[in-house]
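Have a look at the structure below before the remarks.
As you look at this complex, bear in mind that one protein chain is not there, while each of the others sits in place.
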Amino acid sequence: MLIHEDRLFPAEPSVRKIAQALYTHVRSLPIVSPHGHTQAAWFASNEPFPDPAKLFVQPDHYVYRMLYSQGVSMDDLEIGQPELKDPRKVWRIFASHYHLFRGTPTRMWLDFAFQELFGLTERLQEKTADLYFDTIAAKLRTPEFLPRALYDRFNLEVLATTDSPLDSLEHHKAIRDSSWEGRILPTFRPDPVVDPEFAGFSGLIAKLGEDTGEDTATWTGYLNALRKVRIRFRALGCTATDHGHLTAQTADLPRADAEKLFKNVLSGKADAAQQELFRAQMLTEMAQMSVDDGLVMQIHPGSTRNHNRKVYENYGRDTGADIPRPTNYVDALRPLLDRFGNESKLTIILFTLDESTYSRELAPLAGHYPCLRLGPPWWFFDSPEGMTRFREQTTETAGFYNTVGFNDDTRAFLSIPARHDVARRMDCAFLARLVAEHRLEEDEAFEVAHDLAYGLVKKAYRL
Amino acid sequence: MLIHEDRLFPAEPSVRKIAQALYTHVRSLPIVSPHGHTQAAWFASNEPFPDPAKLFVQPDHYVYRMLYSQGVSMDDLEIGQPELKDPRKVWRIFASHYHLFRGTPTRMWLDFAFQELFGLTERLQEKTADLYFDTIAAKLRTPEFLPRALYDRFNLEVLATTDSPLDSLEHHKAIRDSSWEGRILPTFRPDPVVDPEFAGFSGLIAKLGEDTGEDTATWTGYLNALRKVRIRFRALGCTATDHGHLTAQTADLPRADAEKLFKNVLSGKADAAQQELFRAQMLTEMAQMSVDDGLVMQIHPGSTRNHNRKVYENYGRDTGADIPRPTNYVDALRPLLDRFGNESKLTIILFTLDESTYSRELAPLAGHYPCLRLGPPWWFFDSPEGMTRFREQTTETAGFYNTVGFNDDTRAFLSIPARHDVARRMDCAFLARLVAEHRLEEDEAFEVAHDLAYGLVKKAYRL
Partner (left out) sequence: MLIHEDRLFPAEPSVRKIAQALYTHVRSLPIVSPHGHTQAAWFASNEPFPDPAKLFVQPDHYVYRMLYSQGVSMDDLEIGQPELKDPRKVWRIFASHYHLFRGTPTRMWLDFAFQELFGLTERLQEKTADLYFDTIAAKLRTPEFLPRALYDRFNLEVLATTDSPLDSLEHHKAIRDSSWEGRILPTFRPDPVVDPEFAGFSGLIAKLGEDTGEDTATWTGYLNALRKVRIRFRALGCTATDHGHLTAQTADLPRADAEKLFKNVLSGKADAAQQELFRAQMLTEMAQMSVDDGLVMQIHPGSTRNHNRKVYENYGRDTGADIPRPTNYVDALRPLLDRFGNESKLTIILFTLDESTYSRELAPLAGHYPCLRLGPPWWFFDSPEGMTRFREQTTETAGFYNTVGFNDDTRAFLSIPARHDVARRMDCAFLARLVAEHRLEEDEAFEVAHDLAYGLVKKAYRL
């Protein structure tokens, strides 16, 4: 077998036994997925997923960044190609490099999917590449592997996508209008129209104006347009916004200054500092709108996007060359917190790619401000060791109840059960250690395990 | 029972057995508390402590920052009120939110006090709120719970307070003049008269002049006044100073420049950089005085005080809205170390709220400079995980003998035994792992455990 029933539980028998008991309590709870990058279109059209390479290799930057780091060419993997010319060849390259993933969460997610979904039990390697390809390809063509069937099989209760304000949300509407009862919700991610460095920014602002009937050449019209789009999103079940900024910087400018700044960035003449200030101001504007309309804010800062210039130029955005950077929260969030920090109606969920901030900034902030909550370990830290560090470094200051359960944050729909399973196991392992060391009573651990797997996410995201 | 005899020991049986043996060796050693925020007045007057809410909730920012973070109102907790109008109501709010503290050191300290001091064994929650309130209130009125009786019961050998240079130390004098033999010592904390950002700074400097008969409008008079106050403190048993600066920055200006800078900050016209430079210069001046008079220096940098503007404006200083920030030591301490770093007569104890500095800066510095020692994990890191990280990240470079035992650093007198107990258990747990992994011989571990619990603190603080 590829995966073991006791995987991720501590080896010490008495601790493992507690972990098993806790896990048994939560393993079958529905999955609530409040943040990710799956596509509503899959569930609207309910077409079969494509071949194994297109499904597992081509869209997964965790996979191909590792292959690329060891000399595999992006072209050989057909990264960035809309259609694969030779999916079997891509799959064989992947299979013959599968040992590179030893000790990584990617390996654990993939093995889970291979075994639990496709019934494969022999390890993926060069000699099993074709067996895998053929088995997966065949199953993908069956009704049990259509998106809606998998949604049910995965025991999903809700699945949120991430969407541009310029998106028509037609697929979300189609799902609503269909007889299917799956709950696919949009998330309002305004980066394309609040980040002046986004390619084609001024054109996107103009498009925003057309979409909403507002004069987005003016600060008032621009803000109104964003408010209107939020209403449109909320009508389709959206409960949250998401903000992917380079830093966590916020600002709270006088209205006249903000207006002037907006004109400046729109003109394309703003320098880097002004662009940063505009993003900072927009976080505070978004917080104001959230106070008004109740959308939960998520802030995902600290990623240097497209670090590898050549890869970006040849293969485009989101091709695995994003690298974390040091991130400050204690000063950066202060302007926003000065204004809204004590609003108990507001919820802001903070993420980080800089783990040194867990104990130094994030847990102390979330352990004090009523509006703040800590998002789960993100991206590279969505992993057993990352989750352990998160709990060890935040719980003593922020407790469990200023955290919000798990996010899978994935494009890879088929990995969702595996990811939530890892999170549930790691939370149970952490709690088991607390119980075994008499730092938490067992009955309380059961309650906390349930909250971490199910209760907190529903409450935090207002689902 | 609320607390377990084996709490905090590793679960693996052979390691736990070693930890138990080490702990048995140190559990009954007297408590030396060289740094904290208890009040000499308690021991001078020996009046009963007030009601449970006033004792456990109102003064403890660990407690109400967590409650506040989850939407409990500061007003409902009567934070900042000199007298509580409805202590039972405050207590009930606290009790009904007690689950928030799961996994936190606060929970462990409180349960220790509830069980060991008050004999409570059922968990605090909404339904036991009144039982707790009545039990604690009744015991607090008995002679066994008077401050001096508790001092003896806690097996305290010495307890240091923290005091402004403008404090008359009348309560310390009264204790000295009494027949009671408890050892309550003042600590010289000059922040109000060395930090130009302290509210009412110039008035405080004038007051310092009046108290000492020095012309504190001059640099010479100001330094003389500080020297005189140190003499007054030392006469009452003081062995240490304490410095709570925003950063660890030090400076070593030529005398003329320092004099000019002093005039500038005193005039109120200094900008933020000059204020910072003045604090930096004063650390070096304090080091010079310590070389002369033997007082041990403690530096507690890196806390952004009063981060929450509204909470500060409504409830004042020290109401839980202090947030750590990134802190540099390697450059910041250099001016002071260039001058006094090789003085073996000088002891400077460094603390941090930025754990990333443990292995990168603090352990390498303390493992080289004769004057430097590492203070125990501070504030948010005075916790099981915080202590584990401290030992794991400093021992290999600085050893055990460049550390100084434990500080409880608390306002909460009743939590002192619990806090020292956690520290002793965690040190024994750490040592037990080293022994079990054959990284330290058992006989040496016993010696180190004793030093960490008792020997090092007495030596470092010259007690």
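As written, the chain order gives the labels A and B, with residue 1 at the start of each chain.
The definition used in the following text is that a residue touches a chain if its C-beta (ideal position, glycine included) is under 8 Å from a C-beta of that chain, and two chains touch if they have at least 3 such contacts.
Quantities reported herein were computed from a predicted structural model and do not represent experimental measurements.
**Student:** Consider the whole complex, including the chain that is not shown, and state which of A:Ser202, A:Gln288 or A:Ser356 touches that chain.
**Tutor:** Of these options, the touching residue for the absent chain is A:Ser356.
**Student:** Just name the one of B:Leu266, B:Leu337, B:Leu353 or B:Ala453 that touches the chain not displayed here.
**Tutor:** B:Leu337
**Student:** Going by the contact rule already stated, which one of B:Tyr315, B:Phe400 or B:Phe413 would touch the omitted chain in the full complex?
**Tutor:** From the options B:Tyr315, B:Phe400 or B:Phe413, the contact with the absent chain belongs to B:Phe400.
**Student:** In the complete complex, which positions of chain B touch the hidden chain?
**Tutor:** 12, 14-15, 328, 330-331, 334, 337-338, 341-342, 344, 356, 359-361, 363-370, 372, 392-393, 395-402, 433-434, 436-441, 444, 447-448
**Student:** Touching the absent chain: which residues on chain A qualify?
**Tutor:** So the residues of chain A touching the unseen chain are 3-4, 6-12, 65-66, 68-71, 99-105, 108, 123, 304, 307-311, 320-326, 353-356, 380-381, 383-386.
Operating definition for what follows: only the chains that are shown with their structure count from here on.
**Student:** Taking the mean of the CA coordinates per chain, how far is chain A from chain B in Å?
**Tutor:** Computed from C-alpha means, the inter-chain centre distance equals 40 Å.
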